[in-house]
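Everything below concerns the one structure shown next.
Note that this complex is displayed minus one protein chain, with the remaining chains in position.
Let's look at chain A:
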Amino acid sequence: MTIAAEARPADAVASAPAPFFAARDVHAYYGESYIVQGVDFEVREKEIVALLGRNGAGKTSTLRTIARAAQPSLKSGEIWLGGMPLHRMSTHEAARAGVQLVPEDRRIIPGLTVEQNLIVAQVAERPGWPLAQIYEHFPRLAERRRQDAITMSGGEQQMLAVARALARDLKLLLLDEPYEGLAPTIVREIESILQEVKRIGITTIIVEQNAIAALQLADRAVILDMGTVAYQGPAQEVLDNADLRHQYLAI
């Protein structure tokens, strides 16, 4: 019985190349409320996927489920990353397996300096970029390394949140509303950082209210509606198809 269950992913490899990341019929609940209702999609290695949908479509919940947060709680379904079963892991185990969530509101830890926020990311097994490399890419953070991180501007905090994810040996980057609450000039700055993340080839799922900005960055789009996948296809197609955008994104 166990042998059969464990042989299954190997069989999948034999028949077709296993996707780098796959969410298979994922169902998750916030307490009693049924939020993620059978989400099913794949992401190829080095691909950037924009996860879109209206407010309440279940975007953030899907990201949190993939990162194996305690809430929403995963009730059924499978989540695979590079052959590893994320669905069987706790939050910190999923992070060690290479999932890095840059959450909504950035969640910079107050009372800690910029550098301490980065050090905390490197405590657990498999740290990523060393501090020197991070500072080389983010000179602004280097300037402010001794500053209480929470006193920085929103854009700088977002920069730190992305840098903190790069401080870990990550396989999958989950970005939740990276442009939220930022002035247009700052948005462009973060955009160029994310372009660089794309150039480095980090597999990414991005959730963003500013769908156009996300689609311009992404290779593919996955649109959620009522907790399930309503559409998936090339990002360019969503940019070109006004009906589709209007129907699911109200833009």
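What we mean here is this: a residue touches a chain if its C-beta (ideal position, glycine included) is under 8 Å from a C-beta of that chain, and two chains touch if they have at least 3 such contacts; residues count from 1.
Throughout what follows, contacts and distances are computed from a predicted model.
Between the listed names "Glycine--tRNA ligase alpha subunit", "4-vinyl reductase 4VR domain-containing protein", "Branched-chain amino acid ABC transporter permease" or "PucR C-terminal helix-turn-helix domain-containing protein", the UniProt record for the complex's undisplayed chain reads "Branched-chain amino acid ABC transporter permease". For the chain missing from the display, the contacting residue among A:A69, A:I134 or A:L249 is A:A69, taking the whole complex into account. Of the options A:V26, A:L51, A:L86 or A:A121, the residue whose C-beta touches the omitted chain is A:A121. Contact with the omitted chain, checked across A:V36, A:A95 or A:V114, is made by A:A95. Take chain A: the residues that touch the chain left off the picture are 67, 69-70, 90-92, 95-96, 100-101, 103, 107, 109-112, 116-117, 119-121, 123-126, 164, 168.
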